[in-house]
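Sending over a structure as structure tokens; questions will come in a sec.
Rest of the complex left out; these chains stay put.
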Amino acid sequence: MKLSARNQLKGKVVELRKGQTTAHVRIEIGAGAVITASITNEAVDDLGLKVGDEAWAVIKASDVMVGK
Amino acid sequence: MKLSARNQLKGKVVELRKGQTTAHVRIEIGAGAVITASITNEAVDDLGLKVGDEAWAVIKASDVMVGK
Amino acid sequence: MKLSARNQLKGKVVELRKGQTTAHVRIEIGAGAVITASITNEAVDDLGLKVGDEAWAVIKASDVMVGK
Amino acid sequence: MKLSARNQLKGKVVELRKGQTTAHVRIEIGAGAVITASITNEAVDDLGLKVGDEAWAVIKASDVMVGK
């Protein structure tokens, strides 16, 4: 599936922490930049996500703010 | 102001396109990675945003999906 | 790519309207239910999206409210 | 109250799981399609939400991505 999301950043899972329903996943996208995603535990299980996996951080343009 | 957003990526504005109410801003955050933000024209004017500016892409962890 | 998003609803594009920077896409997901997505014009072009196409509406669980 | 959200899908609550602060609610909107919402436990209590309830999944158009 190809996605409309303007931001699809490829990287590697460097940390994965599950809560009771929500998990936090950190993806290093290169040059030391790390993106944190908050997703459901269910999604982690469905994707079989684990540290070291190649993964994408996917973000809609309307969810990005700009700071200056 | 310090922000709760887990993702604050520093870069440079490489493109800026205004529509009638909504603008698209592209920020290069290094290593060729570019983040697209869709913000109001008003915000562009308030920040005095222009191509070449140093800027941050700010994204809440709950707005990041993971693909694998 | 497999996605963490809990909601991936398959349907058919029944309407597509472009603005100056933002487009509205309506996807019929069956039984008369129609989902409206607001995405960038750029995304419409990248996907080569047109009326009649099979498509998915993808929504993060944290973006769904509940009414009763 | 009438809402601006383009997507208001009527269905029935088929699953409800509370975490420590966040709950996951699954609403069947017909034809086997199920929408998962991640809302606060507080909201579940305020709505008196339980399995079997008639409920709406409410989603802003700008929170819908398109896949093809």
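Every chain is named by a letter (A, B, C and D) in the order it is written, and numbering of its residues begins at 1.
Quick note on the criterion: a contact is a pair of C-beta atoms (placed from the backbone, for glycine too) under 8 Å apart; a residue touches a chain by one contact, two chains touch by 3 or more.
It should be emphasised that the depicted structure is a prediction, and the values quoted were computed from it without experimental measurement.
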**Number of copies constituting the complete assembly, 4 shown** = 6
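Simple rule for what comes next: only the chains that are shown with their structure count from here on.
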**Message:** For subunit A versus subunit C, what separation do you get between their C-alpha means, in angstrom?
**Reply:** 21
**Fill in**
Taking each chain's mean CA coordinate, subunit B and subunit C are separated, in whole Å, by 23
**Request:** Among the residues of subunit D, pick out those that touch two or more other chains and give their numbers.
**Result:** 24, 36, 38, 62-63, 65-68
**Complete:** The answer for subunit C against subunit B in the complex is residues 1-5, 19-22, 40, 42, 60, 62
**Fill in**
The answer for subunit C against subunit A in the complex is residues 1-6, 37-40, 42-44, 46-47, 49, 56, 58, 60-62
**Prompt:** How about subunit D: which of its residues touch subunit C in the complex?
**Reply:** 3, 5-9, 24-25, 27, 29-31, 33, 35-39, 43, 47-49, 53-68
